[in-house]
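What you see is the complex with one protein chain gone and the rest in place.
Letters A, B and C mark the chains as written, and numbering starts fresh at 1 in each.
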Amino acid sequence: MSPRLWPYFLKQAIWNMIKNRGVHALGLGTMVASLLIFGAFLLLFVNLDTWLRGWEHALSMTVYLDDGISNAQRNKVASMIKRIPGARIKRFISKADALEELRDALGPQSGLLDGLSTNPLPASFEVVFKGPEVAKTLSSQAMEKLKKTPGVEEVQFTREWQQRFDALMRMVRLVGFIIGGLLCLGVLFIVANTIKLAIYSRKDEIEILKLVGATDWFVKVPFLLEGLIQGILGGALSLLTLFLAYLLLATKKMQLLSFPILNFTFLPSEYVIALLIVSVLLGLVGSFIAVGRFFEL
Amino acid sequence: MSPRLWPYFLKQAIWNMIKNRGVHALGLGTMVASLLIFGAFLLLFVNLDTWLRGWEHALSMTVYLDDGISNAQRNKVASMIKRIPGARIKRFISKADALEELRDALGPQSGLLDGLSTNPLPASFEVVFKGPEVAKTLSSQAMEKLKKTPGVEEVQFTREWQQRFDALMRMVRLVGFIIGGLLCLGVLFIVANTIKLAIYSRKDEIEILKLVGATDWFVKVPFLLEGLIQGILGGALSLLTLFLAYLLLATKKMQLLSFPILNFTFLPSEYVIALLIVSVLLGLVGSFIAVGRFFEL
Amino acid sequence: MIQLFHIYKNFGANIALNDINLRVHEGEFVFVTGPSGAGKTTLLRLIFGAERPAGGHILINGINLSRISRTRLDLLRRKIGFVFQDFKLLTNRTVFQNVSLALEVTGERRSFIRKKTRQALKLVGLVEKEKAFPLQLSGGEQQRVAIARAIVKDPLILLADEPTGNLDPELTKDIMVLFRSIHMKGTTVVVATHSRELLAGTAQRTVFLNRGRIVGEE
Partner (left out) sequence: MIQLFHIYKNFGANIALNDINLRVHEGEFVFVTGPSGAGKTTLLRLIFGAERPAGGHILINGINLSRISRTRLDLLRRKIGFVFQDFKLLTNRTVFQNVSLALEVTGERRSFIRKKTRQALKLVGLVEKEKAFPLQLSGGEQQRVAIARAIVKDPLILLADEPTGNLDPELTKDIMVLFRSIHMKGTTVVVATHSRELLAGTAQRTVFLNRGRIVGEE
């Protein structure tokens, strides 16, 4: 392939796009719509996931201590807790604090505590977990060791509604992945089809080019360039639209809905780049396959 | 339009579909993919919504009674509760039951109850709500009246984690509606575009038909029939695929995921019909608009 | 009757027809000739209403084409047979379907359409090819399909644009005989051509075009 041809190819690709702007506009529109759907889905999913992770971390643990525990033992327990991956001591609750809290929690029934002569509640550490691998943490060796440390009366997870919540999270994620996977497949299929359709309307052109002695590559390259340009445009336009929609949602609208969404973030840059690459590949590979089908002669 | 023409139109539409099967297959594929995405989304959303509604109803209320309440008064309170729309008395908890339950709930700290001389806990009704309009119920007149009834000490909602959960549900729904709306727009746009592209590759045909003296309708009707058939096929195929996918998911796969999904239902028939109508309209209106664009001459 | 008054037609800066005045009587047979690019095709397309003049008026049997509605134009076209220079056949329909199309648009009876189509195909010698598609035909065969489609509806006016450019001398003679017999039945015939063979054989009225103007008549 002579390098002298490249200016011709580029000129031809642009010329073709202008001359077939109707078909190109339709194809581009479809591409942008498809990628936009996928992008919007990704955006929402990424944010949803972040929020869910935030809640997931709400999982906490209470380490109850024996009444007669020494300060040294207590410090040892504290350092053991710190050794559990992802765990962080939120606070220490003394026996007195515990009673006070129970009184608050009981509310109208707190009167029943008035009759107590001694404080039967144990002191405790309240522990929260940072990392997303809570499940791993819970079965870790450090955790097992902690339970057997002298001075530790019991380790209890604040699981009141945690399990239900866990199930919901898993479901939302599963739903997300199913929709996402389907969407991805669908978008690939739709864009490839659209490019095929667009090239279909130009099969005479391919035939004539072959008849004047053009090599396969000579015919293909301008189509591939067109696909490439369309891919870049499609990716850029859909990301731009998505970003504008994001700005609109993230600033004004969310407040109006009186909705507790604090930090609604845009797609991380890896996702943006991946989307661009996918759209460029779609344009390129789509036209490559589509053109190839018309090379019978 | 002579009725004698209808057999011709139908024959022509079928002939055209066979002759342009490449273009039609591409268009149909895109249509099925788009509708499938939308349908899959609907299916998941409908089920998610059902589950969420199930949880939403978990909202409950406790009506605490004065210690000296008479049986007549108690019955009156019960009948008042029953008058609250959607409310149902789950059970009556006597003072003794209440203490027993508190003992269970306190677990290791239950020892603190041993020092009690009298039972300070009130008897109560546990009330759950059936209907989805919990918010309305809570502000209803009947509720206000209940609070002021003699013998009622206090009305308390079991809201420990309800608010958080409510926020999550609202978010999931919002996300669902955003994705759904976008999807719907996107699918409409994509299918309309695809039909336009398909007709674009046949604009010579339209020109020639006009030149031999065909009226606009004579040219349009076979295209509209093609659009109609494509719409029906597209809708039917996507629903069929969706149903098969549903069967696959609903039976085996879900158990394997050890996931608490009990009744995963298919789309309600209204949705199925609506999807079919939308796809038929898409095919029909899409080709109507697309053909119209080529009637300059 | 076809009447053209001061017809003017341009394509951008390019003047295709310039002040054309022409009157073709009912049942007349007229040749239009002239060099390549003289405006013959444009003239026929104007008469057919496929193109609108930039100036002047065209009357077909007293109907002013520039005042006519789209629907009435469609109806008028059903009475005009046009043999296009580039054939304009539907590539995804068979020869039979291409020819019968001219009758289908009128909503005629099925059996009538079939009979007439066979007849027309016979007249141009293509009965055996009725199931073929245009791209499976030779150039001359395609041209004859175009002719068959123009004559199948027994048009009041037959406009033929270079109808024998792809035909051999024998077939050319056959087609001219065919046109003449159609003419005998009362059809007005206008043939655009530069074939000397076609013109030489007849003493028909001939209009000479050059650079968009009528430069002579015979």
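The rule we apply is simple: contacts are C-beta pairs under 8 Å (C-beta built on N, C-alpha and C of every residue); 3 or more make two chains touch, one makes a residue touch a chain.
Note that the structure is predicted; figures quoted are calculated from it, not measured.
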Chains shown that the absent chain touches, full complex: A, C
Sole residue of C:55, C:107 or C:165 that reaches the chain not shown, by the stated touch rule: C:165
Contact footprint on subunit A, counting only the chain that is left out: 2, 4-5, 7-8, 15-16, 19-20, 205, 207-216, 218, 297
Hidden partner interface residues of subunit C, rising order: 11, 33-37, 40-41, 85-86, 136-141, 144, 161-162, 165-171, 194, 196-197
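The rule is simple: only the chains that are shown with their structure count from here on.
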Contacts common to subunit A and subunit B (chain labels): none
Closest chain to the centre of mass proxy, which here is the mean CA position: B
Centroid comparison with subunit B (C-alpha atoms), farthest chain: C
Whole-Å gap between the CA centroids of subunit A and subunit B: 23
Centre-to-centre distance between subunit C and subunit A (centres being mean Cα positions), rounded to whole Å: 66
Shared-contact residues (touching 2 or more other chains) in subunit B: none
Overlap residues in subunit C, where contacts from two or more other chains coincide: none
